[in-house]
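All protein chains but one are shown at their positions in the complex.
Now for subunit A:
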Amino acid sequence: MDNIRAKVRNLLEEGKVEGYLGYKMVEGHPLPYLFTRENLEELDQAMVAPGNARYPLDKLLQILAVKNPDATFAIQVRGCDERGLNELYKWGQLDPEKVVLVGVACPQEQADYCECPGPWASVIDYGEKCEPVLKSQRVNRIDELPLDNSFQEWLGHFSRCIKCYGCRDVCPMCFCKECSLEHPDLMSTGKIPPDTIFQLVRAIHMAGRCIDCGLCEEACPADIPLRVLYKKANLLVKELFGYDTGSPTAGLSPWKFLGDEVTLEPKPM
């Protein structure tokens, strides 16, 4: 922890960043907090939030960046947060020149819970690298079900949805100003549960974009296993197009350009 505080103090004192987006304990709750040069003494309370108190810092950074287009900010990142930043750079939502990373490596329990393939940031200022989880058992289980069973299972999950839009609102990658989930011609209005396709539409938008932070699933009041759906969407993008979501070296998302050649063929009837 001292490591992080010292690093941030330096960054702030030397004027390299305008602020540091991290966590602070507020009345017993670890909450996102913007530390600034004016209140350096607060830095003693800067902390790494435990795994069950994570917030979409990437999303907060986007709001900050819009309000302060010229400012550079430091931000606490886990592996997933950094993947999110990489993806946001690609989609033109943030400027990599204006972001300084304060990296955290997740403990093993966190990685196991998330089934995370990359539970650490490229810079590690806190924690130690643990074993990544390369295969998701949750996705495998559904993959192996007969079509009938998986349909019934998903239908059961989707029918609990109360259309609170919590999954979308918490998502650091959902940055659109207009959302097709709110378009009255594309999604029925005034009924609960919403159209069965509600979650599928979101899954499509998450393909090649979801960085598997799991906040949607934690925010969901109906306990819909959204993460399994988005993990699969990303796996498909990897299998079909070889795109590794959130990787700084993977180039652009397959949905962002047409491509120079076609390797796929329509399935025979």
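As a convention for this text, a residue touches a chain if its C-beta (ideal position, glycine included) is under 8 Å from a C-beta of that chain, and two chains touch if they have at least 3 such contacts; residues count from 1.
Heads up, the rule we're going with is that contacts and distances are computed from a predicted model.
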| item | value |
| --- | --- |
| Protein name, per the UniProt record, of whichever chain is missing from view ("propane 2-monooxygenase", "Hydrogenase iron-sulfur subunit", "FtsW/RodA/SpoVE family cell cycle protein" or "ABC transporter permease") | "Hydrogenase iron-sulfur subunit" |
| Which of A:54, A:209 or A:232 contacts the chain that the document leaves out | A:232 |
| Candidates A:10, A:68, A:180 or A:247 - the one touching the absent chain | A:180 |
| Residue among A:34, A:100 or A:142 touching the omitted chain | A:142 |
| Hidden partner chain, residues of subunit A it touches | 142-143, 145, 147-155, 159, 180, 186-188, 195-197, 200-201, 203-204, 207, 229, 232-233, 236-237, 240-241, 254-255, 258-259, 262, 264-267, 269 |
